[in-house]
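Here is the structure we will look at.
Here we show just some of the chains, and they stay where they sit in the whole.
A, B and C are the chain letters, set down in written order, and residue numbers restart from 1 in every chain.
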Amino acid sequence: MTLNASQEISLLRETKYETRRPTVPAMEEILYEPIPLLDHGFIRVIDYMGDDSAVVQAARVSYGKGTKQINEDKGLINYLLRHFHTTPFEMCEIKFHLKMPIFVARQWLRHRTASVNEYSARYSILDREFYVPEPDQLAIQSKTNRQGRAETLNPFQAHEVLQILKEDATKAYDHYQQFLNQDMDGQVIDPEKPGIARELARINLPVNYYTQMYWKINLHNWMHFLRLRADEHAQYEIRVYAQAMLDVFQRWVPFTYQAFCDYRLNSMNLSAKALQAIKLMLKGETVTAETVGMSPGEWREFQGVLAAS
Amino acid sequence: MTLNASQEISLLRETKYETRRPTVPAMEEILYEPIPLLDHGFIRVIDYMGDDSAVVQAARVSYGKGTKQINEDKGLINYLLRHFHTTPFEMCEIKFHLKMPIFVARQWLRHRTASVNEYSARYSILDREFYVPEPDQLAIQSKTNRQGRAETLNPFQAHEVLQILKEDATKAYDHYQQFLNQDMDGQVIDPEKPGIARELARINLPVNYYTQMYWKINLHNWMHFLRLRADEHAQYEIRVYAQAMLDVFQRWVPFTYQAFCDYRLNSMNLSAKALQAIKLMLKGETVTAETVGMSPGEWREFQGVLAAS
Amino acid sequence: MTLNASQEISLLRETKYETRRPTVPAMEEILYEPIPLLDHGFIRVIDYMGDDSAVVQAARVSYGKGTKQINEDKGLINYLLRHFHTTPFEMCEIKFHLKMPIFVARQWLRHRTASVNEYSARYSILDREFYVPEPDQLAIQSKTNRQGRAETLNPFQAHEVLQILKEDATKAYDHYQQFLNQDMDGQVIDPEKPGIARELARINLPVNYYTQMYWKINLHNWMHFLRLRADEHAQYEIRVYAQAMLDVFQRWVPFTYQAFCDYRLNSMNLSAKALQAIKLMLKGETVTAETVGMSPGEWREFQGVLAAS
């Protein structure tokens, strides 16, 4: 982040207004401040609409806050989430400014229910910022999970990989500047030559380059995103963002957050077969994959659920 | 609105908070206050997120407000709307509490891009409130527009229609209470009988009964809604709501409102044929429907556009 | 359905074409045929796109069918649904013509992910067709479930309710015709009088009148709809439609249907607390609501899951 960016943020943070809208002090504290992630990324909360009460208010279609007693509100939020009455959670909205590598942005933007404005490399010039993993994140291909990682690389091999990543990314940016015919300070490099179009110059950059976006989503769709991306099966580099967002979630709507942990994040969808297996086991019967007609893979997953602490 | 509702609204309006979020004083003024429409309906702004600057900020993916000079902002907003760069307008959000007849709600909810929580007649009991048009809104069927109105009914016939509407709606509600076995004060009418299920009791009520909902939409989708529903081809009863919302629009994001009037509300999509016709006319040529291959209906519409002041 | 409608359907059914597209004989059998529901309603399959193989093909982003062996396909479909990899199920699409009471349509159209064209009562005249429940569906209000039914009404009281429903609906239609000044055969009733606009004349009709629509949805969103509306908590009148659709589902994509039954329709989302309770119970411990911190309502639901056969 440039000096200029810091000043703009300070300016935003210094200015305060009076409002009748639902306001969450714990969110006001962090508003506009970047929370750094990976080597050059961040998330910043730019705005929010609503709080736990706004969920209750919409569920009750009430004239006021819809609040009866604090305990009753909590119970209603639990009830709504448990029974998948999800529309009241659409009544809250959050907006972020995000910076992440392009390959993370590619996964991120598969979620179609958010509003997005991404930095345009057709229109503007990208910064010389690319993602290089921490050595302890450089892992070998998992044998059991086709889209996962296994053990960490040995330090020697890790060093080699990181070296290549840095060199290739650096050279790609040098060529980007050569194509644009423009140096770091925006000065023309070779006055005899024209620069090629930005929309073409950028096609040589690798997907570990950083991009930025404004991203706005309602609480219901955000929970769906977080459940999938804070999951251990998500790629580490996107999971880091989802996990940082869980802290923001807890600040913003603590009742909903607690219900989310219980009924979504740490819940399990048990199939008809799994439910049958449990009932038999509770009766003291011995159950195998065959008893309930599960495939080996499904049985392994089911055993995993029962074993997890 | 009951006394209780008024008190709840007063309570909300009295409480003020300090915030760092973009705040629009003209919106704070009207927050939570019902704006009455038709005989028993209203719109109430419950919350809003963002302002004109938030559009600019997202379009520029900036760290601060994104604002350079007030004039430049205005120009950018005009440019974005003129060129259908609509995503930055998704960055603002507005939430309403609405009360309207069921037949209006049916048209309203055809717009799928909003979040909605509607009052449930399975769960709760509807009020004895139904819509009866003003006599000057009772019009005969248009001959030229299959879904429109022509002249107003004569007073005698109007009186007859209104009489029937009132009687039928009143009797329907009497039967609703009889089915529920519950009077206006929530007291059991006949202790010997059970009331039938609310979800069944309500099936006898006509579509002019009032319903309520919380409704939240982003600025882009709201503009789309308003363009269609503030249009003279929309049914009068929904148009009244859309027009009241235009005033809220102007308060909230005045630059965007002005651009909306120029590039959407009062603009026209001219077909390739219409553009060709205009070019020929500007050259002084005489143009007919045949010259440019328009159908009679299309030609009539085109003449209408040129004639409108 | 009029004679004319039957003829149009016969005409559609008689015509056959040659296609390279995935084709499901069991669906061809029922294409265009109305499946009658309630007293005047129906569902009719109008078109479909894709089959079980199309799910596999998209999941594998393959050049051909994506099919390896029939067993492997089935396993992949199970895997996808079990792990909520839902996008391949968006690759199949189904289109219906539906006829249902307005109060059912109101619940139906809360699902925003479908494409809809509804019969317009601003543009056309509604038929004299309204829903009257079967006597065994007339039930009293449930005490435990605020939006549910309990025991059936006694025959005497049922007769009374049905009588009122029929009379009110009949009178409402008589007034509708009087407003329109048009009889059943489309003839003007009183040549001295104009008819009022269709969009106004219909506001007196109760919500048990039938409406019609074309409704198109992808397989993923349809499963979501069916899970909610074939559920015992859904109102009986919409559940009847969802259940008839389950038969269509089984015809169309039998592997997906089987997976849907196991992983969605008859599955349960168990909260973190419920999972903990089960683990303790499997260890032989006595577990109460307090042990795992469940509310009384939640504990009751949890007991229900374990008790269900």
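Following the convention adopted for this analysis, a residue touches a chain if its C-beta (ideal position, glycine included) is under 8 Å from a C-beta of that chain, and two chains touch if they have at least 3 such contacts.
This one's a predicted model, so the numbers in the text were calculated from it and none came from an experiment.
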With 3 chains in place and all of them the same protein, how many does the whole complex in this file have? 4
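In this section, only the chains that are shown with their structure count from here on.
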Fitted rotation between chain A and its twin chain C in degrees, CA, nearest 5: 180
Among the chains, which has its CA centre at the largest distance from chain B's? A
Answer with same or different: of all residue numbers used at the interface between chain B and chain C, are over half used by both copies? same
Interchain centroid distance [CA atoms averaged], chain A/chain C, Å: 34
Express in whole angstrom the distance between the two chain centres, defined as the mean CA positions of chain B and chain C. 28
Listed in rising order, chain B residues that touch 2 or more other chains are 116, 118
What residues of chain C sit close enough to touch chain A in their complex? 75, 78-79, 82, 84, 228, 261-263, 265-275, 278-279, 281-282, 295, 297-298, 301, 305-306
What does chain C use to touch chain B in their complex? 101-103, 106, 109-110, 112-113, 116, 118, 120, 122-123, 131, 133, 137-142, 146-151, 153, 157, 161, 164-165, 168-169, 171-172, 175, 178-180, 193-200, 202-208, 235
Taking the complex as given, what residues does chain B use to touch chain A? 1, 4-5, 7-9, 11-13, 15-23, 28, 31-32, 46-50, 54, 57-59, 61-65, 87-88, 90-91, 93, 95, 97, 115-119, 212-214, 216, 218
